[in-house]
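With one protein chain held back, the other chains of the complex are shown just where they sit.
Now for chain A:
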Amino acid sequence: MTSTPASGRALIPALLLLLALAFWLALALGPLSLPLGDSLRALLRLAGLPLEGGDLAQAELIIGQIRLPRALLALVVGAVLALCGVAMQGLFRNPLADPGLVGVSSGAALGAALAIVGGALLGGPPAWLVPWLLSACAFAGGLGVTALVYRLGRRDGQTSVATMLLAGIALSALAGAGIGLFSYLADDATLRTLTFWNLGSLNGASYARLWPLLLVGCGVALWLPRRATALNALLLGESEARHLGFEVERLKRELVLCTALGVGAAVAAAGMIGFVGLVVPHLVRLLTGPDHRRLLPAAALAGASLLLLADLAARLLLAPAELPIGTLTALLGAPFFLYLLLRERF
């Protein structure tokens, strides 16, 4: 699992190139495919560059209104989920940990179900409020459940990771029961919304959904790399990290908060997209080794690229219909998880 310095140095530029390519394809391809050159020129014009060419109006409209916010959303969601996956695997010192483990995903899902079904039962909030309400509830649900898991895992001023993990499983099950109840109460139309949202989808991306996520995403992406060496030390063990001079309790608190914010915001914007936080850190670790100073930026780039490509596949495979992207990532991720489990055993 060692990598030569040369291939290590080339990895970040290679991932940047992959991301640029995936982004470009996401803008150009769709039910109405645009020539690659046109989509690039339209993007540059949207960015304010005075390029000539009167035939770009349609491309500009499609890209500016539909594909650009969607691509940006995919990019940020992918990067945030991958970064939070790295943080969770570092916190639990286990490469099989996933942001879903601390309950943040199911908490967010419960919040969203409350917003969707509760809103419908109360006669429906005004249309402009719906995405905001959904986001806020999902976000609050994720943060709430994570805080509860964290409190349950804490005893005598110490946080027990094993207890947190088990509490996360229990609260996830409880949140699942709550979602089931809301599904039972829902009428057919709300049930459909709920189902699609639970499967995860970037459909209906808008700038309004993008901004809060972008804010949280930037925070996570700027803050986590500052804790890269502390995360490395944490992999040795909690007391070892403490003996190396790190404030482990504070670090763990920060990691939990960071994941709750990041995953909560991602789930609020795009629904439950599973396994990105598990698979991406794993694959990247195979290339970079476990050193977080290189793992974190590489995982962010790889996660963004993966979700852009997965969304592209979700849009194109059954066009003009769309696969929920959560189904696609689970379809790829679950067998990969099993493979990891079996590889550990034999």
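Simple rule for what comes next: a contact is a pair of C-beta atoms (placed from the backbone, for glycine too) under 8 Å apart; a residue touches a chain by one contact, two chains touch by 3 or more; residues count from 1.
In the analysis below, contacts and distances are computed from a predicted model.
Visitor: One chain isn't displayed here; going by UniProt, is it "Gluconate 2-dehydrogenase gamma chain", "Iron complex transport system ATP-binding protein", "Stage 0 sporulation protein KE" or "NADH-quinone oxidoreductase subunit E"?
Guide: The UniProt record for the chain left out of view names it "Iron complex transport system ATP-binding protein".
Visitor: Considering the whole complex, which of A:Pro50, A:Gly245 or A:Pro320 touches the chain not shown?
Guide: Considering the complete complex, A:Gly245 is the one touching the chain left out.
Visitor: Using the definition of touch stated at the top, determine which of A:Ser172, A:Thr190 or A:Asn232 touches the missing chain.
Guide: A:Asn232
Visitor: Which residue numbers on chain A touch the omitted chain?
Guide: Chain A touches the chain not shown through residues 1-2, 93-95, 229, 232-233, 235-237, 239-240, 242-247, 285, 289-291.
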